[in-house]
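Left out: one protein chain. Kept in place: all the others.
Labels run A, B and C following the written order; every chain starts at residue 1.
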Amino acid sequence: MPASAHETLLRDAAVVHTSETELLGTVVRLDCVNVRPALGALAAGGFDQLVDMFATDTGEAIELTYHLRAFSGFETLFVKCTVEYDGELVSVWDIYPAALFPEREAAELLGMSLTGHPNPKRLLTVEGTEPLLRKSVAIRGAQEVQFS
Amino acid sequence: MSDVRLDVSRQPGPRWVLPKGLRRVPEGLDELATEHLILNMGPQHPSTHGVLHVLLELDGEEVQAAEASVGYLHRGIEKLAESRKYHQVGTLLDRADYLAGLHTETAFALAVERLAGIEVPRKADWIRSLTMELCRLASHVVWAGTFGMDAGAMAPFLYIMRDREALLDILEAITGGRMMFNYVRPGGVFADLPAGVDTKIRAFLDVFDTYLEETDALLGGNEIFQARIKNVGVISRDTAMAFGLAGGTMRASGIDFDVRRDMPYAAYTELDFDVPVASGGDCWDRYVVRMEEMRQSVRMIRQLVDGMPEGDFTAKVPKVLRPPAGEMYAAVESPRGELGIHLVSDGGPTPYRMRLRSPAYYNLAITDEAIAGSLIADAVVIIGSLDIVLGEIDR
Amino acid sequence: MALDKLTGENSMVFIRAEQLLDLARKNSLFYLSFGIACCAIEGLMSAGGPRFDYDRFGIFHRGSPRQCDVMIVAGTVNKKMAPVVKRLYDQMPEPKWVIAMGACACTGGPFREYPNVIMGVDQVIPVDIFVPGCPPRPESMQYAFMQLQDKIAARTQERIDAR
Partner (left out) sequence: MNAAGAVAIRILAMLLLLLVNGVVLIYMLRKVLGRLHIRIGPNRVGPFGLLQTTADVVKLLTKEDLMPESADKWLFWIAPFVVFVPSFLAYLPLAFGPDLAVTRLDTGLLFLLAALSLIPLGVVMAGWASNSKWSLVGGMRAAGQQIAYEVPLMLAVLGPVMMAGSMDLSRIIEAQKNLWFVFPQFIAFIIYIIAAQADTQQTPFDMSEAESELITGFANEYGGMRFGFLFLAEFSNMFIVSALGVSLFFGGWYVPFLTENPVALSLAPLIFMIKTYMGIFVMMWARGSLPRIRVDQLLAFSWKALIPISLSWVVIWACFQRLVLVR
C-alpha cells in the first residue's frame, strides 16, 4: 500500500480533511461529523485494524484519536477530531467493533454522550462518578490523602 | 456449536449488538414460558483471573450471550501519570500489567526516548530484551498453569509455580524486585547486570527445557484436556482483525503480526527467532502458539546471554526530563500482545496525557463473540485462553 | 466471689473451653480465594505454591465465602469494588478475620490520589492485620498469618487476665 493511500481513499469519499506528517506519524484531522464516512472509507480501503481509540482533554475541547493500521505494509494512520465538552461521541462500532469498549470508556471518563452504541453503559466506574480524565477534575491533594 | 463461528466480514451481524442477549424469553417459545437464566460470573470467581465480571445468559448450560463487565480494578493509572514526573511513571505502569511489568515500563521508556530523542546504549537494549523475555516466560507459565486450572487440572499450576519462582529469583537478582521492577527507565536501565547472573540463567534454562516439556505433556498431551479445548471458542481471522485482537490470541487466528519482528525495538533486530502462527483460532491453537512462544523465548534468552555486549547500561539523562511538545506512540510485544503507550507531551516535566493501549482490553472485548453458544465450562476455558490481566484492562 | 465468675460466659470453664476451640480455629484458617490485583499473584498464588506452601499451616483456599474464615483483601479497592468486598465479608460466617494485604488495601497505596480509589479497605470492612509492601512478599503473608494466629490465641488470654 502506498504511503499516501489514505489521501486517495478520503478524497474518493469526499471527506474534508487535512493531512500532515508529524513526529507521531501521519495524522489526519477532520470534523467530527466526518469521522464515520472517513473511517468507513479507510476500513473498506485496507486499514484493517483499529489499534486504539482514546480521547484527550486539550483544555478547550476533547480530542478523539483513532489509531488505524493497515497490515499490508504496516501503514499507520492517526485520525483526529475534536468534540465539545459534554458533546456527542458518535460510535463507529459497526465499522470497527474494536471500538466497543474504548468508546464507552472515553465517553464516561471525559464526559461525553455516546450515540449509536449498542450498549452505551458505563464501562469502568459506577453511576455518578465525575468525568475523571478531564483536566478540570483534580486528583486528591496531599492534605486530603494525609488526613483521611 | 457450529453457528457460533462468525462469518464476519466488515458487515456487522446481529451477533455484534451488545447486549443483544439478556432478553428474558427466547423468541418463539412464549407459550412454554421458558426463562433464560442470568448468571453473574465474578467478580469473585476462581476462574475469572482477578475481578472480571461476566454476565452470562444461560439456556440450560448453554451460554446464549455473555457480557464482560470490567472496572473493578479501575485505579486511574492514566490520570495519575499526568501528575508524575517521567521517571516516576514506571511505578504506576508496573502495576498495570502486573504479570509483566517490564514490558509496560519499556513501552513508556521507548515513547519518551523517541519523543526526546535520547539515544539508548546497545547494552541497555540487550538488557531490556533479556529481562523482557524472562518476564514473558514468567507471565506465560502463569497463563499455562491457570489455563490448566480452568480446565480442572491442578498439577500443572503447581509445577509452573516452581518454575516461576526460579524465574523470579533471576529477575530479582537483576532488577531487585519480584514483580514490581521499576527497572527500565527512559535512557536505559536502572542498573547493570549483576556478576554471575549469566551462569544462573544458563543453569535455569537447562532445567526449564525439561520442565516446559513436562508441563506441555501434562496439559497438551492429556486427552481430556485436548477434548476440552479443541474447537472451542473459535475466533475467525476476520473477527480477530475487526476486534483488534493482539498477541497470541491474534496469531492463533492466523494474523501474522508480532511487534518484535514488524516494529522492532530493543535488541530484537539482532536476534534470531520465529513467530508461531496458527490458523484455527480455537483455544487449542492459542495454547499451541503460546507454548511455542515460550520455546522461542528460551531460544532468545540463550542468544541474549551469549551475545551480551559491553558498554554503558544507560544514557546520560537529566534528572527531570522535559521532552519537547508533541505526541509519540511506542509499542512492545507484551506477553498478551501489542502493548502501546501513546504519549502526549506539552514540554512540561510531567506527561500531558498518557494512553495505555492494553492488549488484554481488546482481547476481552471478544468475550461475547467467542463464548455465545458454548457451555459454562467452555466459557471458563475461553476466558482463560484469552490470557487476560485485569490490571491492564481497567488501568 | 461473684456468681458470674463461676457460671456463664466469664467462668473459667467456659473460657478454657473457648481456648481449646481457638486452638482449632487458629490452626485451620481457610481463606477466600479472591484476588483483586497484583497482590493476589504473590499472596494467594505464589504463597500457595510449592516454595511457600500455605497448606503446611493448615491454611487452605475455598471458593465460597460461606466456608471461609479469613478474607485476604489483595489489592486496590475502588468504588465499584467496595460493595462487592462488603458483601463477600457479610457472607462469611463468624468468626471471621480480614487481612489487608499490600499498600493499596491498607491506605490506597500508589493510587490513593485517584478519586475513584478507596483509601484503605478498613473504610469498608474491619481489618485485623495490615500487611505493608507493594506487593508484600509471600514471606510477609506467612508472617501475617502467624500474627493472626497469635491474635486469635490472645483473645481468650485477655479474658483470663481480665477476670
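One rule holds for everything that comes next: a residue touches a chain if its C-beta (ideal position, glycine included) is under 8 Å from a C-beta of that chain, and two chains touch if they have at least 3 such contacts.
Predicted model, so just to flag it, every value in this text is computed and none were measured.
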Can you list the shown chains that the absent chain is in touch with?
B, C
So one chain is hidden, and I want to know which residue out of C:R25, C:K79 or C:R159 touches that hidden chain in the complete assembly.
C:R25
Selected from B:V275, B:V298, B:A315 or B:A377 as touching the chain missing from the view:
B:A377
Of B:H45, B:K123 or B:R251, which residue touches the hidden chain?
B:H45
Footprint of the hidden chain on subunit B, which residues?
37, 39, 45-47, 58, 61, 148-155, 158-159, 162, 218-219, 222, 224-225, 227-228, 375-378, 380
Pick out the residues on subunit C that sit against the missing chain.
21, 23-25, 27-28, 49-50, 53, 55-58, 60, 62-64, 66-67, 69, 91-95
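Keep this in mind: only the chains that are shown with their structure count from here on.
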B-C versus A-C: which interface comes out with more C-beta contact pairs?
B-C
By Cα centroid distance, the chain farthest from subunit C is A
If you average the Cα atoms of subunit B and of subunit C to get two centres, how far apart are those centres in Å?
31
Centre-to-centre distance between subunit C and subunit A (centres being mean Cα positions), rounded to whole Å:
44
Contacts with two or more other chains occur in subunit B at residues 71, 74, 76, 79-80, 83
Residues of subunit A whose C-beta touches two or more other chains:
124-125, 132, 139
Per the contact definition, I'd like the list of subunit B residues that touch subunit C in the complex.
43-46, 50-51, 71-77, 79-80, 83, 91-92, 95, 98-99, 142, 158, 161-162, 164-165, 178-180, 390-391
Residue ranges of subunit B in contact with subunit A within the complex:
10, 12, 16-20, 67, 70-71, 74, 76, 78-80, 83, 114-115, 241-244, 255, 257, 262-263, 326-329, 338, 340, 342, 344, 352-353, 355, 357, 361-362, 364-365, 394
Mind pulling up the subunit A residues that touch subunit C in the complex?
124-126, 129-130, 132, 137, 139-141, 145, 148
